[in-house]
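The complex is shown incomplete by one protein chain, all other protein chains being positioned as in the whole.
Each chain carries a letter (A and B) given by its place in the written order, and its residues are counted from 1.
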Amino acid sequence: MIYKSPNGSKISCKGWQQEGLLRLLLNCLDPDIAKSPQDLVAYGGSGKVARNLAALNAIVEALKTIENDETLVIQSGKPIGVFRTHDFAPRVMMAGALLVPKWANWDYFQELENNGLTAYGQSTAGSWAYIGTQGILQGTWETFSQVAKRHFNGTLKGKLVLTSGLGEMGSAQPIAITANGGVVIIADVNRNIIKRRLISSVIDIKAESVEEACEIAKDYIKKEEPISIGILGNAADVYEYFVEHNITPDIVTDQTPAHDLKSYVPSGLFTEQAKQLRKKAPQTYEQMVKDTIRRHVTAMIELKKRGSIVFDYGNNLRGQGYKAGIKDAFCFPGFAAEYMRPLFCEGRGPFRWVALSGNPEDIYKTDEIILSLFKQDKRLEEWIDFVQRRFTFHGLPARVCWMNYRERATFGNIINDMVRQGELSAPVAITRDHMDAAAVASPYRETENMKDGSDAIADWPMLNVLLNCSSGASLVGIYHGGGVGIGYSIHSGMTVIADGTEEAKQRLSMVLKADPALGVIRYADAGYEEAEDIIKTTTFPAKTFL
Amino acid sequence: MENNFFREYARRGFLRDLLYNNITSVKEIWELQKKLNIDIQPNTVMAVTVDNYHSQTRNKSEIQRQNLRLAVLKCIEEASAKFDAMAINMEEDLYAVLFYMESSEIEPVEKAVSIGKYLQEYVETKTGVSVTVGIGRRYKDILDLHLSYKDALLACHHKFFIGKSQVIHIENIVPFSEGLELFSIEVESQLSVKILSCDKEGAFQILDELLEDIIEHKFVNPIIMKARLIEIITTIVKVGLEAGAEQEKLGILSGRFVQEVLRSDTILDLRNQMREVISGVIEEISQGRRHMNLQVFEEAIEYINDNFDKDITLEDVSGYVHISPYHFSHELKKFTGMNFIEYLTKTRIKEAKKLLLTTDLSIGEISNQVGYDDPSYFGRVFKSMEGMPPSKFKVSKKIHM
Partner (left out) sequence: MTETIKAQKGNKNLCKSWPQEAVMRMLMNNLDLETRENPEMFTSTKVARSREYFDKIIESLKELEDDATLIIQSGKPVGIFKTSKMAPRVLASNAMLVPMWATWDNFRKLEDKGLTMYDRIVAGNWMNIGSQGMFYEMLEVFNILAKRYFNQSLKGKLIVSSGMGTAGGALPLAVTANDGVALVVDVDRAKIEKRIKEGFCESISDNLDDALSIVLNARENGRALSLGLVGNAAEIYPEILRRKIVPDVVTDMTSSHDILSGYIPAEMTLKQALGVRKSDPQKYIKLAKQSIAAQLSAMLKMQAKGAVVFEFGNNIRQNACDAGVKDAFNIPSYAPLFIRDLHCEGIGPFRWMALSGDTKDIYKTEEKLLELFPEDAKLKCWIDIVRRQFTCHGLPARECWLGYNQKIEFGLAINEMIRKGEISLPVVIGRDYYDSGSAASPYGETEAMKDGSDAIADWPILSAILSAASGAIWVSVCHGCGTGIGYSIHSSMAVLADGSDDAKRKLSLVLANDSSISTARYADAGYEVASRTVKNNIKYQY
C-alpha cells in the first residue's frame, strides 16, 4: 500500500479542519518524504504516524466521518474514540509514548511497543507535521546563521568550519555553511557517502588528504568565497591533524553518530571493516570507539583553547567523552542552549506551513508575502532565497521559517485572508516542530543548562498542549522521547488549519499568539532578561506576573 | 504561430539545460516551467540512441541524414506523448525523453522498462531504424535530474556488450569496472610481430582472444576500452611505418579507424573495425615489400646494424647480400625513405645518443665507437641532425631526465 496526500480543493471529509489533518497525515507517508512508509515510519529512526496499519486505516476512516463538533482521540498512534466536543475544539488530540517516569526507559518502552501497547512518534511524525528534510536544513541553517551573527558579524565569509558526518542530518551542514558564505572541511569515514554527496552537490569537492583540504580552504578563505570540501577520514584523526599542524578553524563542531556508539566508527577502520569487527570482537570494538571518542573530544577541547568556536551538535558527544574519561568534556556548549536559546527567548521558533492544495505556487505566494511583510529581516530574506533555490517540493509543498510570536500571528492571519480571497488555491495547514520554546522539556538539548536550573521541569509542554487545545488548535498532541530518546524529553505539537473562515481566523489569532507567548513566559520565568524585556516592552498577548 | 515557435525553441533549451545541470535554482525551474507551459515535473530520463548511426549513414547525404533524424524524433515525440513525457534531441544520434514516475510506483524499474519498450518498438516499427533505450533512476529532486540523464547514457553504453536494439535500465546492469589494465604490453608486442610478419590470421587470433577476455572478465566502460584500442591502433600504425608502409596512406587509415572505433556501437562492431585496421596496415606493409625479397633486405639491414662502427660502404652491404649496389640503394630508399649514407648516419647517431645518455664516455671515444675517426666531423654531423652539438645534447637531456 502506498500513501499519498490528496490535493486540490475537493475534500472527502466533513470540513477542512479534518481534511487538512488527513492530508498532513498521509503526506507524512508520502514515499518521497517518509523514511520507510511501509512501516508507517516518517523519519528519525522509528518515528511512526500511527501504531499499525489497522490503526492507520481506522484513523483515516474516522477523519472522514467525524463531524465539525467532534474530536478524534488518539493514544500513541491508535484511535480510541470519537467524542462530541464543540466546533472550536481540536478535531484531533493525541498523546504519544508517555510513560510513568519510573518506567520510562528504552528497554521497557520497547517491550510495551512489541506488545502493541504504544508507539514511538518521535516528534512531528506522531503529530503528522513532518514535511521532509527542509526542517533539518532550516535548523542547521539557522544554527550557523546564529553562530555567524554572534561571533562573526553576521556572515561566515572567509571563515573556516571544521566538522564531520555526512549522514542524513550531517549533510545539511556543508549546504548551510556555504549558504552563510563560509568554507567547510567535513570528514566522513564512508567512501560511498562522500561520493554520493559529491554527485548531488552537497559537497563541492573531495580532497585527497587533510593537507590538500587545508590548502584549498586557505585559498578560498583568502578569496572569501564559499566552498565545501569533503575528506575521507576519521573525525578524531582529522581534528588531531589540525591540532598538530597548528591550524585553528574558526568553528569546530561534529555530527558523527556519537549518540549511538554502535554506529560510531573508530579511528583506523572504514565503515565495512568496522561492521565486521563489531560482529567479531565487540569488546575490542568498544575499546577502540572509546579511545577514538577520547581523542576526538580532546582535540575539540584543544581547538577551543586555541580560540575556535566549538559546540556539540546534539549528538551527545560531550556525554560520551565524559564517559570515556574526559572530565571537562562539557567545557564547550551544546548548540541548542548556546544558539537556539536567544531565539526561544524572543518567542522565535520552528514555524512551518503546508499548502494543502499540493500546488507549489501557493507556497511561493506566501514566500512573497513574507519577504514584503518582514522586509527588515535580512536573515529571513536570505533563508527564503536559499531554500527557494535549493529545495524541491515533495508531497504537499511546505515552508519552514523561524518566526517570533508577533510574526506568526500576523502571518497566520494573512494566510487565512489569502485563502478566503481565493489567492491561494486551497487552505493551508499551519504547524511547527516540537522543538519550540514552551513546547519542549529536554535537559540534554533545548533546556540544557537553564539559568534557573529548571532543565527537567516538564510542566511547560503540558500547559502548552492544554492551552493550545483551549485556544482553538485543530490538532494538539503531546509526546515523550523525541530527538533524544525515551526518558529524556517531553514535547508538544500543534496544527491549525487556515481554511479562510472567520472561525479559522479566530483560531489562528489565538493559537499563534498563545503558543509562542507561553514560550517567552517560560524563558522569562527561568530568568532570561531578553524574554522579560519582550514581555515588558511589547504589546504582549498574555498578562503575566513578572 | 511565431510565439509558439519561440516557445517550443525555449522549451527545448530549458529541457537541455535541465539535463546539463545548467539551472541551479528550484524556483527558477518552477517559473520557467510555468512560462513554458510544462505541467509535469520530470524526475526520470530516458536516452534513445540510433544503433549503428554512423555506419548506416556514412554514405548518405546530409539531407538524407537529417530526414532520418527528424523521422526518429517525430516517432519518439509521438510515443512520449502517451506517457506525458517530453522528448528532445541531444546529439545527432541521441535523444532524451523526460518523464514523471509516480513515487508510489511499486515496481518502478519494470514500469519504466515497459515505457521504454513501447517507445523502442514504436520507433522501430514506424521508421525501421533500430534504436537502443537507456533508462535512468528516478530522482526526486529536480536539481538532480541531470543525474538521471547520466544514468540513462551509461545504461545506453551497455549496448556495447549486450547488443543493439535493447531497453536497458540502469538498475539492471552491472556497473562497469573502472580498472585501466585491459591487457598487457606483451599483447601489443605479440601483435606487432604478427603484423611485421604480415600474419593476418595470427593477428586476428590475438585480437579475438583479447576481446573475448574483456567480455568475459573485464566488464569495462566501453569508452575506456575504445581509448585503449586506439592506443593499439597507434602502435600498429607505428609498426607499419617502421616496416616501410606508405606514411600518407597509413595516416588516412588510422585517422578513419580512430573515428570508427569511437563510434562503434557494439563490441562486434569494434572487432570488425579492429580487423579492418589490422588488415589495412598489413596490406600497406606488403605493398611496400612487394618488390624485394624480404629476407634478403632484412639481412642487409642487420648487417648495417652490426657493422656501422666500421668504415662500411654501400658496396660492402650489397656485396654481403649478393645484390647490385644500385638495386639495394633503390629498395632501401623505397623502404625507409633514405639513401645508404643517410641510413648509416641515422643508425650511428642513434647509437651515439644512447651512449651519450647512458655512459660517461668522452665525445672522442663515442665518436670512435660509432664509426667516426674524426670527433669534430662527428660533432658537425651530430649537430646537423640533432640541432645541437653532442656535449650540449648530453647536458640538456640529463637535466631534463
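Rule of thumb we're sticking to: contacts are C-beta pairs under 8 Å (C-beta built on N, C-alpha and C of every residue); 3 or more make two chains touch, one makes a residue touch a chain.
Being a predicted model, the structure only gives us computed values, none of them experimental.
**Student:** According to the contact rule at the top, which chains on display are touched by the left-out chain?
**Tutor:** Result for the missing chain's touching partners among shown chains: A.
**Student:** Can you tell me which of A:Arg84, A:Lys305 or A:Lys536 touches the chain that was removed from the display?
**Tutor:** Checking each option in A:Arg84, A:Lys305 or A:Lys536, the one touching the absent chain turns out to be A:Arg84.
**Student:** Given that one chain is not shown, which residue among A:Leu21, A:Met288, A:Leu317 or A:Leu518 touches it?
**Tutor:** With A:Leu21, A:Met288, A:Leu317 or A:Leu518 as choices, the missing chain is touched by A:Leu518.
**Student:** Thinking of the whole complex, not just what is shown, which of A:Asn68, A:Ser454, A:Thr501 or A:Thr538 touches the missing chain?
**Tutor:** A:Ser454
**Student:** Spell out the interface residues on subunit A facing the chain that's missing from view.
**Tutor:** Touch with the absent chain occurs at residues 54-55, 58, 62, 65-66, 70-73, 75-76, 78-86, 88-90, 93-104, 108, 112, 115, 117-118, 441-443, 452-460, 462-463, 465-467, 469-472, 476, 478, 480, 486-490, 506, 510, 513-514, 517-518, 521-522, 525, 541-545.
Methods note: only the chains that are shown with their structure count from here on.
**Student:** Can you name the residues of subunit B that touch subunit A in the complex?
**Tutor:** Contacts found on subunit B: 24-28, 30, 34, 103-104, 106, 140-144, 147.
**Student:** Could you pull out which subunit A residues touch subunit B in their complex?
**Tutor:** By the definition above, subunit A touches subunit B via 2-4, 30-32, 199-201, 360-361, 364, 388-394.
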